[in-house]
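For this view, one protein chain was removed and the others were kept in their places.
And now, chain A:
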Amino acid sequence: MLLEHAKLLAMLKNTGGIAGRKKLQKMVYIAKRMKQPFREKFQFHMYGPYSEELTLQVEEMCNASFVEEVREKISGYYQYRYSLSDKGESFLQAVLEEEEPIDSQLMQELNDCSSKFLELVSTVLYFDELPRQQVEEKIHRLKARQNYQAADIEEAYTFIEKLKQRST
């Protein structure tokens, strides 16, 4: 019964809301890679791993009034903020028994990061079968506009290591 949707509702509840579609996408991807029970399918897009299925699930929850979507103007562009509605809360309570639990501490930690950093972390994870030097080359070529520095990449690797240790 829309259990995949319920996991997203739980994520919104645990984090108190998420600002930005890109951030939401990267949080779910990273959490999935950290063995959280998300099942959405991701593909690499211009801005890193992206799931059309996830985009539609969020839209479905907005249309069902389970999630409130607010469009905010942020320095010249628009961003969408998502939070759990009362109706969504009721739905979540009703399916709680069937739902696989999500690590709320992990989700909160991811939510505290910037979406630019999460884009970098998810991209490193996407290429994690490659040697680090090749990953760095990929990042510099595919993400030239984001201008990630060596220190940013180092921070991303340290962050991933910390997440991996916790998920084992």
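We adopt the following convention: a residue touches a chain if its C-beta (ideal position, glycine included) is under 8 Å from a C-beta of that chain, and two chains touch if they have at least 3 such contacts; residues count from 1.
FYI, contacts and distances are computed from a predicted model.
This complex has a chain not shown, and the name its UniProt record holds, of "Putative aldouronate transport system substrate-binding protein", "Probable glycine dehydrogenase (decarboxylating) subunit 2", "ABC transporter permease" or "HD domain-containing protein", is "HD domain-containing protein". Shown as candidates are A:Q36, A:Q57 or A:N111; the residue that touches the absent chain is A:Q57. Even with one chain removed from view, chain A keeps its contact list with that chain: residues 1-2, 5, 20-22, 25, 39, 41, 43-47, 50, 52-57, 59-60, 63-66, 77-80, 87, 90-91, 94-95, 115, 119, 127, 138, 141-142.
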